[in-house]
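The next block holds one structure in the form of structure tokens; read it before the comments.
Every protein chain but one is kept in place in this view of the complex.
Showing chain A:
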Amino acid sequence: MDDLIPKLLTFPPVPSPAEPLSDYQYDQSIRAISQLLTSAPPGKLGSGLSTGEDVFDILDPSTQSLAYLHILHAHIEAARSASKASPGSLPPAVLFGGRLWPRIVAFVEGFDPVQVRYAGSQFRFVLEVVTRGTQQTGQPLQAVTLLRSAILRLDPTSSTLTSTHHKFVRLCLTCKAFQEALPVLERSIYHLPVSIDKGAAARATRFLCSETESSASYLNPDHGLTLKLSSRDCLEYHLYGGMIYMGLKQWERAMSFLEVVLLAPSTNVTSAIMVEAYKKWVLVGLLLSGRAPSLPKGMNKNMMRNIHALAKPYNCLVEAFTSGRLFRLKGDIEEGQSFWLSDCNFGLVLQVYDAFRKFSVLRLANIYAALPLTEVARRTSPDPSDLVEAASYITRLIVSGELNATLTLPQDTTTPATLRFLPSSSVPRTEADLHYDLTAHKAELEIILKHLQDSDHRLEISKEYIDKLRVMKKQKEQETKAGVSGGQVMSDFDEDVMADL
């Protein structure tokens, strides 16, 4: 171990060189260190220093992350093999309060993301240990915060889905840490990890350490930072994400997550996860807008049929809601009780029931400009004669901002209170507001476009596309020989690319 330390400390060079290292030089040096660490015999890394100092005190997790990581890995392995604990559980040294725990925390909170790219599987291993360890000690929240910092440090845009994301979201859902999940969930997923095309990578003049447009170039199963994801994992991630937003009552965002699940491509086979997502999506749609949500474009017809067959009680519920009759809604809810309970959607259904009253009041605004409270109560309250309750309900709606109206309660009790709906333009938006919104939208659009371009680029250099181009070119040559105009081929070609989507 002693002989390794000086070598390990040579990288990165201190003080930093006048001219920053080029990607090539960086790549070379890191690979050298990595080679050094991986070729060391197993026990060596796990052993202590002859001076008695703790290895971890010498190495700095933020600048010598690679070395730190490998050594940490070795120590954990050593602790595991040394302890007599059962194979499923972790030794106390690794758990919270153990010797290695503060080292682990220091590493996860301060690692250098670029260096870690070169030791993906070890990194993943450490995160695994963290997750399992906290589950063992029964304090999953620590895992939540640690995983979250790991994810965001590794990829601040968090735009590529990894297995860590999947574990993170699941963990948050089990321990109900919804707010904590937000920083990761806020950043939508735009890429899924794909095994890289060896040929294309060889042609590219990029290194693992170079700055890339998108995290998808280093977050893939080949480099170990993420396990190979199955389609089930991807769908589950979005379903869990949707459920977290449902818990936070952010219906719109929940809808977009659920729609990703609904639009997932399939070979004419419907997934149970999709059916679940549909059921929740329909209920959230009701809660968001008071109307049945319209299906996103591009859904497969066969799947829709299958889903409708399985989700009939939900469709009936939607019809009852939109029919505007409370009795019918109540009856449908009671009848379908076994369904809601077995799908664990009962909470949502109850919220739908409460929302019914809210939406029936809001619907009144479409027809009336003002009406007395007695009329409102007659049309929407469960108990039309209780005006005090109606008044307090409406006040709650106005205060929460969902209803844009004024309720005047006159002094004398003979004249009834009046509810006057204000037109939406009565809340004026200043130029500054609009400008702010516009710039926000613009920034988001730019992000999306960037991701689109990146995916486009990756597709273009993929082997299949190039093969197809070759075939097309041959066909075109043959056809120009035969005298047919080439323009036709090109348009067919374009169509072909899109048709697979």
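Heads up, the rule we're going with is that a contact is a pair of C-beta atoms (placed from the backbone, for glycine too) under 8 Å apart; a residue touches a chain by one contact, two chains touch by 3 or more; residues count from 1.
Operating definition for what follows: contacts and distances are computed from a predicted model.
Remark: of the listed names "Centromere protein W", "COP9 signalosome complex subunit 1", "Aspartate aminotransferase" or "Sorting nexin 7", the one matching the undisplayed chain in UniProt is "COP9 signalosome complex subunit 1".
In the complete assembly, the contact with the undisplayed chain comes from A:F178, out of A:F56, A:F123, A:F178 or A:F356.
Checked against the full complex, the one of A:L192, A:L225 or A:L329 touching the unshown chain is A:L192.
The omitted chain makes contact with just one of the residues A:V114, A:L141 or A:L288: A:L141.
Listed here are the chain A residues that touch the chain not shown: 141-142, 145, 173-180, 188-194, 229-232, 234-236, 243, 246-249, 256, 259-260, 263-267, 269-274, 276, 296-298, 306, 309-310, 343-348, 350-351, 366-372, 375, 418, 420-421, 423-425, 429, 434, 437, 441, 444-445, 448, 451-452, 455, 458-459, 462, 500-501.
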